[in-house]
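Taking it in order: structure first as structure tokens, then the write-up.
Just one protein chain is left out here, and the rest sit where they should.
In order of appearance the chains are A and B, and numbering begins at 1 in each one.
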Amino acid sequence: MSSKWEPVVGIEVHVQLATRSKIFSSTSVEFGAEPNKRANLIDVAMPGALPVLNEEAVTMAVKFGLAIDAEIAERCVFDRKNYFYPDLPKGYQISQFESPIVGRGQLSVFREDGSVRQIGITRAHLEEDAGKSVHDRFSESTGIDLNRAGTPLLEIVTEPDMRSAAEAAACFRQIHSLVSWLGICDGNLAEGSMRCDANVSVRRVGDTSFGERTEIKNINSFRFVERALNYEIERQIDILEAGGEVVRETRHYDADRDMTLSMRSKELSDDYRYFPDPDLLPLRLSSEFLDRVRSTMPELPQQKLERFITDYSLAQSVAVRLTRDSNLASYFESTIASGADPHLAANWLLGEVAAALNREEKDYTDTPVSSAQLADLIKRIQDKTLSSTLAKEVLELIWTSDDSVDDIIERQGLRQLDDADEVRTLVERIIVDHPDQVEQIRSGATKVMGFLVGQVMKASQGKADPRQVSDLLKRMLNI
Amino acid sequence: MDDETIERLLTLSQLSLDIEDREKIRRDLDAIIGFIEIMDQVNTEEVEPLAHAVDLDQPLRKDRAVIDFDRDVFQSIAPKTADGFYLVPKVLDQN
Partner (left out) sequence: MKPFIGVQELRNDLRAKKYSAVELAHFYLDCISELNDSINCFITVDADRCLDRAAAADRHLAESDPQPLCGIPIAHKDLFCTAGLRTTCASNMLGSFIAPYDSTVVKQIAEAGAVTLGKTNMDEFAMGSSNETSWFGVVRNPWNLSRVPGGSSGGAAASVSSGMTPLATGSDTGGSIRQPASLCGITGLKPTYGRVSRFGMIAFASSLDQGGPLAHSASDVYELLAAMEGHDPQDSTSADIGKTVLPESDRSFVIGYPESLFDDLDKNIAACIERARQQFEALGHRIEVVELPHIDAAIAAYYVLSSAEASTNLARYDGVRYGHRTDVSEDLLDMYCRSRTEGFGLEVKRRILTGTYSLSVGYFDAYYLKAQKIRRLVRDGFLSAFESVDMILAPVTPNTAFEINSLKADPVEMYKQDLYTIPVSLAGLPALALPCGFVDDLPVGMQLIGPHFAEGEVLAGGMAFQGETDWHEHHPSLESASTS
């Protein structure tokens, strides 16, 4: 990217709220039902049918607002956004225009290195999702499935605070992590539970005004957000450098071709004629209601992160990784509660356990090893019963069985060699067997040390403590 | 009311009018707009708009899911359906 140019990005994320029923009807929002089996009188907009707001959707929106320290509107209004489209059964979408439920707030976006960036949240509002049009199933027709119509959405709009594609992707990821943490969204991107629109423009470095922007619609993965934006930023820079002008338009990201394409407007008009939905009265949120929601708020990632750093003296970057996922964070805490050392617990969870889960495409909610088992394993490392190599073996065994850590150690004879004489005998033998390497070490090639340690470990079948072996070797070779 | 405005209103409303009706509607709309301009005579400075006359708050529904309808009955009154879908003339995928 040419360094003369600076991208300016803001995103809008549509989050499907994890309610049981739809936002304005009592139909189940369960995914994957047969077409139109989740579309009742209200969802198909039968004449005479009326919307009634789902309390849980309101609660979830408020939770999000509290989590980003936003103003929660004491009184907010639902509006109609009018346009014709076959998957929009009423001919309008119920949304919030003038007065959203959640006002201005702040989102802390954590970078990989543990540093934090504050991104402004402009607003978040409640609205209903549309149904789906199926274009490829019938030769002459488009099929309409209204199962998704009326699914509650929270549309979160950020300020144009991001200055790179990576930052925008990190922001999307942070919103994903926060709404999952709060339990207000299942976070399942593959099923469309979160969709991201990105507004992007570029300007000359040092400019304070914004360039003309484009909007990229409906991006459904973190990786694609980054790729789509990188493409679009390059495209805009190319246009501007060639003396052209960016056209304000809606674009679509084609993942197969890795490019953004101009989208002919799906909708008939840009005059949505917003006005307050006369079927719905103003929504007033009492302080009692807000207090009730506040009392059900979990400890937020930011708070937990700070507590992890002070209580367990973890590094910022470690604490950030532990608090990215609420299930991981609580797994970590219960492992510690069962007596494990916090540093070892963090290393194991973010290292071996994460890798094993990754291989099996599982997450921390369905770890086959309980936090108590993991704590037992770590305790055996702490008391030197297990070397880290042995501990990995034990982890593999408890991954597939319910046996206790101590039973496995006993049965498989995986106890670390704690007999100093036995270790000394092995070290002596290896020194004798490798005169050349010993010579090299003595003449200063200390790197060869690792080779000798490895030989001892091998001879001990991994049961020796590598640190002890290394100390012993140094002492015996007088270096 | 000029042609362009009428055309725009018709597009937004998904309606069309033959020449005779269009002229009639144009005359009517002109008359209606002339008539509603009587509102200008009322000073509404510092008056809050009122959406509903009775001061009620929006009630909330408990988040309970129920299935209380039959898709086949719904679709028996639909102009065109197949395999549980409502059918409309083919929409060309824009992308």
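As a working rule, contacts are C-beta pairs under 8 Å (C-beta built on N, C-alpha and C of every residue); 3 or more make two chains touch, one makes a residue touch a chain.
Since this is a predicted model, take the numbers as computed values, not measurements.
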Check your understanding: Any idea which of A:M46, A:L261, A:A420 or A:M476 touches the chain not displayed?
Key -> A:M46
Exercise for review: Return the single residue from A:T59, A:N82, A:T214 or A:T367 that touches the missing chain.
Suggested key: A:N82
Practice item. Quickly run down the residues of chain B that touch the omitted chain. Key: 5-6, 8-10, 12-17, 21, 24-25, 28-29, 31-33, 35-42, 44, 47-54, 56, 58-59, 61, 69-70, 73-74, 77-80, 86, 88-91
Review point. Contacts of chain A with the missing chain: which residues?
Key: 41, 44-53, 80, 82, 84, 86, 89-92, 142, 144, 268, 271, 273, 275, 277-281
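Everything that follows uses one rule, which is that only the chains that are shown with their structure count from here on.
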Revision key, fill the gap. Chain centres from averaged Cα atoms put chain A and chain B apart, in whole Å, by 40
Revision key, fill the gap. Chain A partner, complex, touching residues on chain B are 11-12, 14, 51-52, 56-69, 71, 74-75, 80, 82-95
Study note, to complete from the structure: Within their complex, chain A touches chain B through residues 19-21, 26-30, 34-37, 39-41, 44, 46, 52-58, 77, 82, 84, 86, 133-135, 137-138, 140-146, 252, 254, 261, 263-264, 266, 268-269, 271, 273, 276, 278, 280-284
